[in-house]
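With one protein chain withheld, the remaining protein chains of the complex are depicted in position.
Now for subunit A:
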Amino acid sequence: MSSMENQTQARRANRRASAILKAVASFVVIVATTYLGLLAVTFFIGRVVPIDPVLAIVGDRAPAHVVERTRIEMGFNLPYYQQFYLYVKGVLQGDFGTSVLTTNPVMADIRRVFPATMELATVGTIIGAAFGIPLGVLAAVKRGSLADQIVRIIGLIGYSVPIFWLGLLALLVFYARLGWTAGPGRIDVVFEYTFTPITGFYLLDAVLNRDWAAFKDIFAHIILPASLLGYFSLAYISRMTRSFMLNELSQEYIVAARAKGLSETRIIWGHALRNAAVPLVTVIALSYAGLLEGSVLTETVFAWPGLGLYITNSLQNADMNAVLGGTIIIGSVFIALNLFSDLLYRLLDPRTRIR
């Protein structure tokens, strides 16, 4: 190897390192400003809402001196910029404050409610992707056929019917009439004394505990709300799959593959879908993130103690620490999933790898 080549290689490696460094630095800056912006906007919206936050703590019937004392204790008498400064300072030290409604540290609350939402969203997304992708592919391949129309209608219903109503209907049919699934809640009360959550993901906990009766019960509880959310994301995923597939199927490499005499199955699943999978990953990741925000209505109907209910309830009571904490978590989830789908992109699409 000549020294010339060595030099070029070293320079290239240098350039590559600095490019990575730059990318990381700009990523950090973007994330930091995003967070700060998120905090500031949520904080000030929370403060201009015409709800007295002390009211949520002491109730309507508290005597005036208790109300005033609590206002001072909570720091609500300080100017907004000072309140914001104190809050950000706390957050940087890992202290998200205390929820006035549950009187727990906000992070402790979120650790409790987030697994419930995440478990539901995960099962929901698996269902949505498992059915949505094949249906989307089918619709694209048989474009304009009856199958395509049926998939379109299924998607349209899933996308436009209010989930609240669909949830109650599902409960009425599958729980109340047919008795195929369990009712609202995460687990039956009979397990209240025998089942000890470890991770907060009940299905996983049941496996860890080797408690198969509980597993069956938990599964019976989660399947209905998860299918509902799954149906909702199926609608979106199948539409997006269809359009990505149509785009791929009209490419020249498909014609080339056909000319080569490859089987249609191989072309569709091996080539077209493989390429469509790249943007599809983002679609699924974002739809997953959407479910993670907590589907408030689903959680209400199914009495599911998740993040959506927690944040909504907090918002209605001007429990701003809880709302801010929840917002940060959701923000982090979005950022993390975006990052994750970026990385997956690179794995799936060789063109995006840094050379």
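As a convention for this text, a contact is a pair of C-beta atoms (placed from the backbone, for glycine too) under 8 Å apart; a residue touches a chain by one contact, two chains touch by 3 or more; residues count from 1.
Heads up, the rule we're going with is that contacts and distances are computed from a predicted model.
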| item | value |
| --- | --- |
| "Peptide/nickel transport system substrate-binding protein", "Radical SAM protein", "8-amino-7-oxononanoate synthase" or "Outer membrane protein beta-barrel family protein" - which is the UniProt name of the missing chain | "Peptide/nickel transport system substrate-binding protein" |
| Which residue of A:F76, A:F164, A:F201 or A:Y345 touches the chain not shown here | A:F164 |
| Options A:A176, A:A213, A:V255 or A:L347, residue touching the unrepresented chain | A:A176 |
| Interface residues of subunit A (partner: the chain not displayed) | 49-52, 55-66, 69, 72-73, 100-104, 109, 112, 162, 164-165, 168-169, 171-173, 175-180, 182-185, 188-190, 192, 296-297, 300-303, 305, 309-310, 312-313, 316-318 |
